[in-house]
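Please read through the structure below; I'll follow up with questions.
One protein chain omitted, others in place.
A and B label the chains in the order they appear, each numbered from 1.
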Amino acid sequence: MSFPESQLEVAEPIDPQITATGLVAGQSPTRLAYNRFRRDRLSMISFWIVVFYFAAGIVSPILVKVGVSKPYGQDQKLLNIDLGGIPSGSWGGTSWHHLLGVEPRVGTDFLSRLSYGITFSLTIAICATVVAVVIGVVLGIISGFSGGYVDAVIGRFIDMTLSFPQTLMLLALSTTGVALFAKILPGEATDPIPNGVYEVLVLGLFGWPSIARLIRGQVLSIREREFIDAARLSGASRGRIYFKEILPNLWAPVLVQFTLIMPAYVSAEAALAFLGVGIPPPTPTLGNILGDSVNFSGSDFSYFLYPALLLAIIVVSFNLLGDGLRDALDPKGDR
Amino acid sequence: MASYRTKALAVATAAALAATLAACGGGSSNANSNTKGGGTLTYYVRSAYEHTDPQRSYLGVEMTNFSRTVYRGLVAFPISSDPTVATTPVPDLATTTGTSTNNAKTWSYTIKNGVKWQDGKAITCEDFKYGASRVFATDVITGGPNYILTYLDIPTDAKTGLPAYDGPYKKDGQALFDKAITCSGNTITYHFKKPWPDFPEAIAALHMMDPYRADKDQGDKSNYQIFSDGPYELQGGTWSKETGGTFVRNPNYSASTDSPNVRKALPNEIIFKVGQTSEQITDQLVADAGPNKGAVTQQSIPSSKFSQVLGPVASRTVSVTSPYVDYLVLNFNRLKNLKVRQAIAMSTDDTAWVAAGGGPKAYKPATDIVSPLVKGYQANLFPGGSGNPAQAKTLLQSAGVKMPYPLTYTYPSTPTADAQARVLQSAWQAAGFKVTLQGVANSDVYYTNIQQPNQAADLIWAGWGADWPSAITVTAPLFDSRPNLTSKSNGQDYGAYKSDPFNALVDKAQNSSSLTDQTTFLQQADQLLAKDVAYIPLDIPIFYMIHGSEVLNYTNNAASNGYPDLGPIDVASSVK
Partner (left out) sequence: MFAYVVRRCFTGVIMLVVMSFVTYFLFFASPLDPGKFACGKSCPPALIKQTDKALGFDKPWPVQWKDFAVGVVKGRDYPEDPALRKSAPQLISHCSAPCLGYSQVNLINVTSELKDKIPISASLALVAFLMWIAGGISLGAIAALTKGSIVDRGVVGISLVFYALPTFWMGLFLIEFPAIKWGLVAVPSYTSIADGGVWGWLSNLFLPALTLALFYMAGYVRITRAFVLESMSEDYLRTAKAKGLAPRKILVKHTMRAALTPIVTLAGLDFAGLLGGAIITEQVFNFNGLGKLAVDSIQTFDLPTTLGLVLLLAAFVIVANIIVDILYAVIDPRVRVG
């Protein structure tokens, strides 16, 4: 969801996120918000699911290193080669050794692949979110605090970014972009790192405008407050005012934005994998596993189901978590 | 370059795909002969046809479909389940299969009386000559086969290497062309620079020498216009790239000038539907409802759907060996050590490759780059099988290289190709290689990439099918360094293989006027390639196709390049 910047002067903030988050959040003690959040069962469930995914994402590379998880192992003996290489046995070849069955064609343990896929999908989503949030916050603060000419220029820039057909550009430039990163980044020529860097940068570079706009709105009201005046009068530099005075007051909306943008990037990774952009196999991501599994709806239902389920759960949990955070940080929510 | 494997969403370009023809074992189901004609046949196509202009189409399936319906040539391949018969030309618009003189350097044909275009005008010798002349307009008529640029007796410009005639639009050098192809009444004579003993096979397979009406030619604007001389004509006259077209009866076609061995033209209407994925097409044909009862497709059943094609549904499938061979190219700019190349070949697990690709219903293991259905095939050129990593490791150690030896394998990425790459990777690594996989999602970009002279991959996937059933259209265009290697491109010699003894054998083959001699030289050349490990054959794809329950006389044979043959096909009454 993106909200357009406009040259309209609005009597009141109309962005639901601005109102909902509430500028007063900074004043209300964190403790209050924390208690509110803990009382919301749905948010707590989402929170633990998200924690679980993060844990899986962190642990699985360790398990791969140790050799417990084998996302690149293979065993074609588990497959029915005459039927096109679908797993023999019921429910995708589920057994004690392969709790979620094995992958068709190759016979890789599906649990290993999915959990390793979560690692890569989350890494991409987090990095892209960080890029978008950092750019958005910095430009938002500058734009809101400076006003005037600087504000107008950044406003135009936001307009332009928003009207650029981003998916099209992302696709069009992928060959060139990946080749470029392969050249400038260290490491082996065929590691998926250049593809990952390209994906992260492009997602992030197109994702910041809505954040910048939101932050600008917040800054506009913060800058009129007494403590900013005080800082200014005591001769603090601009940089100090931006990052020492204003930024700490913005952590609530930034946190909420983070949890709402990240799931969008998890989905975006999947969509891009379908279009052939992103991390190439054999490295698993939820996106490229899903892109293959959609064709098996009739012949290997568990292979078809699991990746979609995993993706849906993480995206929904993240969104609910974001909503919960917003409600908790919003004192109006108690009314 | 023959590749039929494109990502489901990738666009198949004629540039990257190729045309083929070769003999395939015929296959048919419910072949009965109580044919009455009529009805509507639906034909599903996944990727758009890039051209329908006879001089520009180069895809095996386009050529066979249009041959049987709208484009007649001097000669044609007959409908037959016997691969030899199906690849022996019979007369079509000409009275004979051609008479050659002057050591197979001159060919002449006489055009039948009473053959007409769809507007009722007679087909003349000049139409044939005009059709051939279009191939020379290389700035406008792109994408099609251009063999006659090098064969026809026209001098070439020393600087560019292009012929001195530049086609019927600019007309520079028209006099030279008029001397190379001559018309006398209804007889057309072609004069070549070098012997072309299988010229009739070439023009039965490819449309490059088909007649074309000068007054209908608008260059690029004619790309999707079909002006028919066959039993059908295109409704509206213009093919839609994205959706296809409908063929209806051509009132000016006279069956008496044609042979039922080539075209029976039974359905009243053939509707081409372009654009759905192989999975969707298969599912609809399995469901067999409504108009899909009378439907066929050029797509093989994807391996993810094999388990749904069992029992009664299986009786509606036909499985034939395709004319293609998939192979690995070894990059000679990087793999200079023969022992390393041998170790790669020895540790290549062909059995696992075939299994990951879908098993015996999808692929047969290959042991030669030349298809078994093409003259010049040798059964035991490569061992195939699951390889011997242990022995390969010993060999690699004896090569005195640092281990693990790094390798990069590049291939056009699809879910199936990714799985296949992973099994190859694991076998090679067992033999002491460290393998990085480089899948390229965009198949058009893939072919451009692998032609780069500084290509960084060691192993390169490629697929090929003979243009006509002779090894001269396989090993020669793929490994002769002279036409392929330039400073800017490796052409189709993706691995930059360069061998004087090999080139000499190709020269001998090209200059022999007897097909037997030619085949012997080509087999020797192929043995040389095997000894140098210039390539590793992987598989021969199987065409495993399903059709609706009301389709009659369904066959996939050598004459139709392994695709459904529209010559004899018919639909039963309920879809009429």
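Here, contacts are C-beta pairs under 8 Å (C-beta built on N, C-alpha and C of every residue); 3 or more make two chains touch, one makes a residue touch a chain.
Since the structure is predicted, the reported quantities are computational estimates derived from the model, not experimental observations.
Q: Decide which residue listed in A:68, A:99 or A:160 touches the omitted chain of the complex.
A: A:160
Q: In the complete assembly, which of A:32, A:135, A:150 or A:169 touches the absent chain?
A: A:169
Q: Taking the entire complex into account, which one of B:171, B:194, B:249 or B:531 touches the absent chain?
A: B:171
Q: Determine which one of B:448, B:503 or B:520 touches the chain that has been left out.
A: Answer from the full complex: B:448 touches the omitted chain.
Q: Touching the absent chain: which residues on chain A qualify?
A: 1-4, 6-12, 14-16, 19-20, 42, 156, 159-160, 162-165, 167-169, 171-173, 175-176, 179, 263, 267, 270-271, 274-275, 287, 290-291, 294, 297-298, 308, 311-316, 319-320, 323, 332, 335
Q: Against the chain that's been left off, what residues of chain B make contact? List them.
A: Considering the whole complex, chain B reaches the absent chain at 1, 9-11, 13-15, 18-19, 50, 58, 138-140, 142-146, 160-162, 168-171, 217-221, 223-224, 241-243, 273, 275-276, 280, 283-284, 287, 289, 442, 444-445, 448, 451, 477, 483, 486, 488-489, 491-492.
In this text, only the chains that are shown with their structure count from here on.
Q: So the centre of each chain is just the mean of its C-alpha atoms; given that, what is the distance between chain A and chain B in Å?
A: 46
Q: For the complex, which residues does chain A have touching chain B?
A: 72, 74, 76, 79-86, 103-106, 108, 175, 188-191, 274-277, 280-282, 291-292, 295-296, 298-300
Q: Would you tell me which residues of chain B are touching chain A in their complex?
A: Residues of chain B touching chain A: 7, 9-10, 279, 283, 302-308, 352, 355-362, 408, 413, 415-416, 418-423, 425-426, 436-439, 441-442, 445, 456.
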